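Note that this complex is displayed minus one protein chain, with the remaining chains in position.
Letters A, B and C mark the chains in the order given here, with residues in each chain numbered from 1 onward.
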């Protein structure tokens, strides 16, 4: 059977690359993946999967960091214009851009595979040295670029769907292919979890391609994802002429400045690492007017969910007091968040074993990621129910960086730079590996 | 003679209003008054004035708060398209938008009259209730609106030019009509002073129309203009991933927050009133990145120039220390400034007397203005040389606000609101009054 | 009559100096003036005055900045040991150290004269160059020294009492000699006002000796006393080991630091001068423990009572928010306070006239004092009732400083230095002047 898997995958390799490039070209950022998701749904349906989409798999109230309604509508119209599937687009309208495909065959456990579809909200490199420019698949959408590899994840998810359907007869159980929106900013997973999408999943797999590791390098069970809360803060005060009657103002910029300083001064915690950052601030209207509003873009993190909660609670206390100190109204808007998560050793070990059987891999020692992952919400739900989950990291560095050159590289920042690109051979490798792992679990 | 002045002015009243509406419609903000200034120069020249313009009356190095070169160029091109005078436009190109018209007749002192030409950089009201909309002279230029009455000052300056030329034979001395750019933000006067424009002026008059006072209400010698410094501040740090390696960042937003807080905490001064304001702040690039830059838009003021210098010196000390505290580079850009100034009692008394002779005025008790005036630079130079200067405030409230309703109104903020408009009858009143005062000084 | 006044005063000059030195030697600070006040009461009684003392003239609840009960008791015991009057000491026990002496003769208005009795709570100079050391009247009491001249005020009040009693037959009206405690820190006057002591006073005189002005220099009507609030602040948090479990602490020192910074950042006010100062801070228990408490010693001021209230309201808002920000309990203890006050021109003019008649004075132009005076509470009450009040400043510089040397001297700080001493000839001058002014009002 393993022979045939490799052969089957080989046949779809061109399709994988074409798909990835198509999604890359029509990059759509979080909650705006209308074209991408509609095409995913159409394809899954055509392959014979049971397809759930839109509000069937997204709980409205738990969507975090949602763009304004008019932005969502403009992006939806763009998706219509760029060849999205009209039937599914109607289901997704308004920012319900999740899709689930189910393959049900015989009695057995349920395996979920998470693929994320959103791009970053940034401009892609227009340099002639950038392969997507050279080969014509650079993003055509403003402020949207696949600089984190989710185009690859979407493409390989469709490839996996096709291969598994081919091998359907070998399966005893269920496969759930979960295409999620808004992974960036850890905004989307929560709404799929609360919609119940993970409630019947016994084994959950997530795979992320990484630059910084070359093809064949693999992490079977990444972990140490920090728990995090993302939030925007709005202080609203009262304007006044700064020369004539400054005392009539309520200075929102000053409130925000006090808040910023004291956020960073939140006490370190004896139980482990914590973080806080105010990444952006915008305040005021004119040089000679007491600033009537100030906006902060902030986040807190903790090595585990309890530490994250500690940081968030402290942050709220600081923000409330700062607002009160300067007579301002305060609004704290949740914009994203994720719990901490660890891969299950047992499932990670299974992935490692299957990779060993498949050959061509070098298993790296898992290191602390430092960052956060929206997948953590899904892992948490599966693990709560007694299931197992793992997050697989797969090397896809385009330029064959040597072991030595890698020292000091910061893969995470790399991933969000305008020049990001991947080794597309990783697509086939990923599809074969995931197929083998799925069959290792639900194969007959 | 006084009879004929009133009669002469009556004849140009329609022109005054037409001019004011033309300048209003093609509002141009500070250093971009290309169309306005070129038409002023053309008109003065046609009337027989000796005209100086551009670098003849503006010292390059002392221009403050200058827009970027490309903005200046775009506005210049716009002025070409909107009917500016090509000959003078060439002299003004690059933001040298000052004009001086000289009438020289016989031997006698020199009287200067300052008129400012710039609009605010803001949007004008598009409400149907707004008269400029109703009558078709609302600003057609983006982010430029005459909401402080400088359109009126420019128009009445041209009217004054015309009337004085008619009365030339009655004059023994010189009249200098000084049309200055960039009064808003107190940015333009300094460069005209250092170009020597005021060096031969014995008497200086400036007139400002005000809402909040009705037609006929007048301040013959306003004072208490606070000395002020306007400046922008740029902190430049180092970005880093806020989760992975926050210690590698140098946090510019934090430096700016510390600076803001400590700017407001600068010690009060036993010798008089001081002010500081940070009107705007923009910082950071992304939620999860240590912010590598932060920009402040700030000002300091003092009841006199010494107090203003104290505040600015302290502010610089705070800013430098805040930058050092967070390992940031610091740039402080001067964006404007004015000394304090007081009108000369003698000249103000003369204006009051002439107004009394002319009739129809109610002289208000001068009150502290609280604000700053770019005219102060010019007043200072004239007074240093032993001359006299006064700033005249003239009521022009459109809606005939009663004495009682005025209580609690903040004329300064009013002046900068999108709905600002004036009683155009004030144009003729101003021309007649200024004509009479000029003749009282240099008339035979 | 004026001849006789000078002659009468001349006879008591030795007694004036002896009294001043006795009070100086047994200096007692605010609310602890047990010996001083008991001897004052005894002397007034012996002279034939109706004497009110203790709770008769002090309202318990309005005493501000009271020392702890055990301190009061120890000082009371000390007064017993140092020869206080036992009868009156019983009335004063517990810190009710006010005394009023009343001379009632015929029908006429009531003149009040305020004398303050408290020393500073500081050590006196022990230098051999210090005259009180040389001549044996340096303070024998720890942390108590008459470095502001209240010893002189008490002595001259007794001298005035004696002279007026001699001249009793010339009086038609009432004289109220008001000996108040705790003027330093503006803590005592309020409690005498609320006890009704000023409710029948038509004319109020207060006199203060000043170094920096030589003998004969006089201010007949000082003013510009700033309104002020004095208060202590206690933040109480929770200690924790700073290495092991810092997050378990609630950091009172940090709360206090945030408060301090933001107190100074309270917005300046367009209506006039404001001040805030945190003069002292004590916090924490050990290097490696999160500080569980922090104490601030603070004050706010305003050019008038409204501005003072603005500052105090803002300060309270800042303090409450700072406490909340760091999870601390907050206690704000009023420690003193005074309204603003201005002398009445009419009464000051009368003093100036009488001084002119008496001869030997040089009247100085009143300047803004900048400081606060507890007398202001009493002035306010008298003026509210339609009466007149004035604060007289009298030169008493020991060293005959010339006019030139005076430039730049800060009399207020001088007054509170360990080496403070006065020209005792001012005592007789003051008694004669006050006698003459009193008789000018209620003399027949």
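As a working rule, contacts are C-beta pairs under 8 Å (C-beta built on N, C-alpha and C of every residue); 3 or more make two chains touch, one makes a residue touch a chain.
Just so it is clear, the structure is predicted and the values come from calculations on it, not from any experiment.
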Hidden-chain contact residue, picked from the options B:249, B:371 or B:387: B:249
Options A:37, A:198, A:261 or A:427, residue touching the unrepresented chain: A:261
Residue among B:44, B:256, B:322 or B:396 that touches the chain left out of view: B:322
Contact partner of the left-out chain, one of C:146, C:301 or C:436: C:301
Residue numbers in subunit C that touch the chain omitted from display: 185, 226, 228, 230, 241-246, 251, 253-254, 256-258, 260-261, 264, 275, 277-291, 294, 297-299, 301, 335, 370-372, 410, 412-413, 416
Footprint left on subunit B by the chain that the document does not show: 244-249, 251, 254, 258, 262, 265, 267-271, 290, 310, 317-318, 320-322, 324-325, 327
Where the unshown chain meets subunit A, residue by residue: 261-262, 264-265, 267-268, 270, 273-275, 370
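The rule is short, and it goes like this: only the chains that are shown with their structure count from here on.
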Intercentroid distance (Cα basis), subunit C paired with subunit B, Å: 51
Contacts with two or more other chains, residues of subunit A listed in rising order: 244-246, 251, 254, 258, 290
